[in-house]
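With one protein chain withheld, the remaining protein chains of the complex are depicted in position.
Which chain is which? They are A and B, in the order written, and residues in each are numbered from 1.
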């Protein structure tokens, strides 16, 4: 085929992203099971590498939003947390999240599942999912676990020691995330209750935000951030990197939301994946434009970091239900996400909760909003209710917040969380790592 | 399969990227319609996210080529223009570009199509394309619209206000681009006339360049750029970013050209997509090498920014017909694109047209060249003629240039286009946005 003259004229007049298949009803030519298996596995692989790419996005976003004296530390935390997540999710997380048998039915899987201890591999039985490769599913799900940890590192930047942070990541990616995720995606009690969170506005983003919030409270703000009742700006060192990170995350989100369709082997499924791509893009764009306009109105000038976070908040907002909304509703949902960021960033400062990169507004507040917004459509099943959505949000946030708080408190007692005041002022790069990120550039 | 010993020996001797299918003639095993639907939809999704990624490429390229005092502004413009394009193309653009019924047959679609006003979504009829998902097509086409706007921002950098630029983007992405694109890809009069532009050397690149050119003329050069008959160099602040941006664009171009095959559901189509990938890569490489050699010869040393723009010009040049040429002809076409950049950059300076990033040489001049070069093969149909190619180029450029000029003039009268001289000298970041991109690095 070789023309962009795509749309049969008749189709255009009613052109619509139908939520499910168009002509497939006739059914006789539906792809065979093995062809579907390949398509769905391919969706996991493409989705997985796109979500992997988000790890780079978080690293660039955070490296760009911290001051130059803390950039090496922020980069180190980001690559280390991803690597730890990859190992912990294999070692215990996957077995907890998708338990064959529950320790406590619907609430807690076995910490060490056969899956985990007897590593997947050669010589193993040829058991596999009947609709896609287990390996591709594992690869894809792992990336969501790592994303949850990525959210935490930004909030706590510029003052936290490396190793206690990494120990927290071990617990978060090996236990806290897999447990709460099992409640919904592992077929646990929330799933039974009818909670709806398509790709993880709450399960991933608000959860990561709750862990970050707990940490920020225990850790306290950076030295000099709040002085004489005023908020002292500490501008990020590299907005080009921060913008790059945002674009990377936006790109990766097509895999995050689109891959969460979990199937691409029928006309209906690939059509749904397409709707998700279009809606996800729209919500991001709307979040960015909302922040653009609102900062112009409120402050008389546009604030790029707000625009970036607005786009990300738009993405988080559409994540709980990227399939059911129309493009117009996706615009509304995303725009409200953008507005939430502009409003809640100063709110946190008022509470003296020092969130270096704005991760709590973007992932926690917009994540809650997105999960509530599912009721606007009822979700792809049409059955999501406000009560159950609130139940899910509260349960997950409470669980993650409380367990994280406990871990942070223990780590504070055992290892200490903060670097010394002198180290903080000098920057973590020199004092903790002995290595500057930009040795040729920085002023002093 | 598990060896890289790929080629049956017999095949090698005559190995060729046949323009169309090899063994498929037997036909009985051709993929069923639904399997083809999934493949083609997948092509749009992969192509679409690759072209999305080009938005990041433009942002990095331009942020790297402006001076550090204008980087925040350039980043803001880039993420804002993409977001606006995403909204405008949905709101009006798509309906204008693929009209079900024309307002003026072949020339102008209805500004507000049903498609646009009744947003795609749930509850809509299950109508869909019969060969791919409308959602994936919309997602893919949207990215081309956004690309057109990305071309403009670089040329006009370092002196233009934010909001008039964004208003221009609203008009360009909502109206100007969709109208001219409808002439060819919407089945309009140019398509009827036999114009050939596979993926948009003219429709996207020369069009974006024409809009930029009109803006540059109205806006005038940066203060101090042309002094006493001399061109004062104003070197870009971050060539690493500029190089990254070029690699991103190169990567995204595989989706830009490959996705424009608009079909992947047969052996012939996927073979064509493969040819396009190989040819696209060759043209980029040839453009880079041509600029490398030519700058060494002309100036006695290699100019990295010319090499980067040479690669991009190679890509633009092959875009009008990436399928029909042999690899050798792709090399020639791309290399001439690279030469055009080296020659036309100083030419613009002679005319005192100040194009900050070299977008006009890359997109406008190389775009024209690429569209003319279609006649070397006749295009994939073998029927492209010089007369019609010139007709298409002239029509589209004239339309975009004139309409853009009018919009620029109106915006100049109503809002003003330029920042004050003082703001320009101090840099747009501090004076317009109050936010430096690299607060820890810059000298003064």
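We adopt the following convention: a residue touches a chain if its C-beta (ideal position, glycine included) is under 8 Å from a C-beta of that chain, and two chains touch if they have at least 3 such contacts.
Please read all numbers here as calculations on a predicted model, not as lab measurements.
Checked against the hidden chain, the listed residues A:48, A:209 or A:358 yield one contact partner: A:48. When the omitted chain is restored, the residue from B:146, B:169, B:286 or B:368 that touches it is B:286. When the whole complex is considered, the residue among A:99, A:221 or A:310 that touches the unshown chain is A:99. Within the whole complex, the absent chain has one touching residue among B:93, B:325 or B:367, and that is B:325. Residues 32-35, 37-38, 41-42, 44-46, 48-49, 52-53, 55-56, 59-60, 63-64, 71-72, 75-76, 78-80, 82-84, 86-87, 90, 98-101, 113-115, 118-122, 124-131, 133-139, 141-142, 162-163, 184-187, 191, 198, 238, 241, 244, 260-263, 269, 272, 323, 380-381, 432-441 are the ones on subunit A that touch the missing chain.
By the touch criterion stated above, the residues of subunit B touching the omitted chain are 1-24, 29-31, 35, 39, 42, 46, 50, 67-69, 235-240, 243-244, 246-248, 250-251, 254, 258, 264-267, 270-271, 273-275, 277-278, 281-282, 284-286, 288-289, 292, 296, 301-305, 307-308, 311, 324-329, 331, 377, 438, 441-443.
As a convention for this text, only the chains that are shown with their structure count from here on.
With centres set at the average Cα position, the gap from subunit A to subunit B is 31 Å.
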